[in-house]
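Partial view: only certain chains, each at its native spot in the assembly.
A and B are the chain letters, set down in written order, and residue numbers restart from 1 in every chain.
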């Protein structure tokens, strides 16, 4: 660990704030969208229009999927402690964990492995699937309890990537992996949203190390929306009572 | 409370997800920016280009201000529990509370009061200031410990609002309030970022009830950036040890 750690993100003077060396007031406010600013803040360079498009599409995809456990937790906490909206958002974010985010990162690692292999992606994809089956593990990025036979979101994400000319090696690797998954399963298994997001973000040169953070950010926006609905149209008590009734006490 | 609560936000079928009645895959992914989607999710209508511009500018403004208490908390928690990035983001969000967010909402209420008064905004602004002084209270939206004599961010925000033709009654009310604050103080006190954001968002018809959520969202992006820096360039130990040394034990 460095003896004298520093930060490269931001500094300020009486007259301005500087983020990654640019003047917040002259160069960033009114010049960048929130998505562009997020990319610039995270990675220190300006995104290309194609990167911005893929990032916007991924954030839009991840923002909302109905009354997920994360959303239910946020609504339960909000109505219990309405003095602190930040606590309700935090509770929902705490549910964006390994079950969901782990699959984006897991899928990204597999795609990277297939792409950086020594040429025969198809064989590597088959090896990946065989290894997972041998260990009784699910291949991350595949399958969905509701969206069967096909999750509709991957197609929409691939179209954005293609329209911006960056559906490349990782989307191709995901399709090889999908063929191997289907072959091994003896039936069609859908690519899901997290698999597709891993592929298009990697093709946009967005590193896997920030995918978890992007998922948290997208869900944060959705959670705020659910709190806003809870304020005017409260549903917490109905959710709570139904949850309580669903799990009776057994002596 | 309604007997049968419902949600208007989202539903899904095997084939698609619908947010506020629109197809996620056909109408939203690749069609909206993250900022537009956030507005649409929260309020149920599509933003105008001017609303999007002001919302983007506000989110960009709020994302980052260096090693704030919120950022320090996130970095302390991240390095203590790196298995759960979501916990570190949650810890930082928990610091986006009344000290900061309260001032956006407080300023928005005062501006709404001045605008909706019966005409003489100047007199209403003076009354607002007199009331706060009588109670020994700070007028929200004014003053900054670092940005003196003037916080640079309000000017940048006003320029965005003006460029899009929506710097209107609330920005005008804020300027009346600023004059009254200066008069009463006998010196110049800066409008700060939260005062300016309250004014431009109100002029963009974005309700004060979601301003707190927007502040949380903007900070969420910044916190993810600081975690990303902490991963490659750890500073937590230096921050912790300095904090510990700064508060000696006294028997």
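Operating definition for what follows: a residue touches a chain if its C-beta (ideal position, glycine included) is under 8 Å from a C-beta of that chain, and two chains touch if they have at least 3 such contacts.
Quick caveat: nothing in here was measured; it's all calculated off a predicted structure.
Novice: Tell me how many copies the full complex contains, given that 2 of them appear here.
Specialist: Per the structure file, the complete homomer consists of 4 copies.
In this section, only the chains that are shown with their structure count from here on.
Novice: Given that chain A is a copy of chain B, what angle of rotation, in degrees and a multiple of 5, matches their CA positions?
Specialist: The rotation relating chain A to chain B comes to 180 degrees.
Novice: In angstrom, rounded to a whole number, how far apart do the mean CA points of chain A and chain B lie?
Specialist: Comparing mean C-alpha positions, chain B is 23 Å from chain A.
Novice: Please name which positions on chain B make contact with chain A in the complex.
Specialist: So the residues of chain B in touch with chain A come to 1-2, 4-12, 14-17, 19, 24-26, 28-30, 32-35, 37-38, 41-42, 53, 55-57, 59-61, 63-67, 84-87, 89-91, 93-97, 101, 146-148, 152-153, 155-157, 159-160, 163, 209-210, 212-214, 216-218, 220-222, 224-229, 231, 233-235, 237-238.
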